[in-house]
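A protein chain is absent from this complex, but the other protein chains hold their places.
Moving on, here comes subunit A:
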Amino acid sequence: MSFDIGNPSIGLVFWTFVAFLLLLFLLRKFAWKPIMEAIGEREKSIEDALTSAEKAKAEMARLTNENEQLLKAARAERDIILKEAKELKDQIVADAKTLAQAEGAKLIEQARKEIDDQKKRALAEVKNQVSSLSLDIARKVLQKEFEDENKQEALVADLLKDVKLN
C-alpha cells in the first residue's frame, strides 16, 4: 500500500484548490466582510461612546466649575451692589439732609425777608396814617384857630414881628 508523501494525487490538489478558493471567495463576501465591518463598527461605537463619556465628564466638570465661578461672581456682585446701595442710601440721606438744611435756611431767610418787608410796609402805613392823622389834626386845629379872627390877627402880627425886611 503506497503512501502519498512523494506523490500528491492530482485530483486532491485540484479539488483542494477549487474548494479552498471557493471557500475563500464565499466567506470573504458573505462572512468576513460583514463580520469584520460589524466588529469594526462596534469597536468604533464603543470607542466613540467612551470618548463622548469622557467629554461629557469634562464638560460636566467645566460646567460645575463655571457654575461655581458664576456663583462666586454673583456673590461678589451682590456684595458690591449691597455696598453701593448702602453708599447710595447714605449719600441720598446726606444729600437730603443738606438739601433740607439749605431749604430750611432759605425758607428762614425768606421768612425773615418777608417779615422785614411786612415790617417796612407796616411802618410805612403807620407813617402814612400818622401823617394823615397829623394833617387831620392840624386841619382840625387850624379850623379851630381860624374860627377866632382875633387870634389869627394876633398870630399874623406875631409872625410879622419876627419877619425883618432887609
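The definition used in the following text is that contacts are C-beta pairs under 8 Å (C-beta built on N, C-alpha and C of every residue); 3 or more make two chains touch, one makes a residue touch a chain; residues count from 1.
Everything that follows uses one rule, which is that contacts and distances are computed from a predicted model.
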item	value
Per UniProt, the name of the complex member that is left out, chosen from "ATP synthase subunit a", "Energy-coupling factor transport system permease protein", "Putative outer membrane repeat protein" or "Spore germination protein"	"ATP synthase subunit a"
Omitted-chain contact residue, chosen from A:S45, A:Q91 or A:Q152	A:S45
Contact set of subunit A toward the excluded chain (per top definition)	1-5, 8-17, 19-24, 26-28, 30-36, 38-39, 41-42, 45
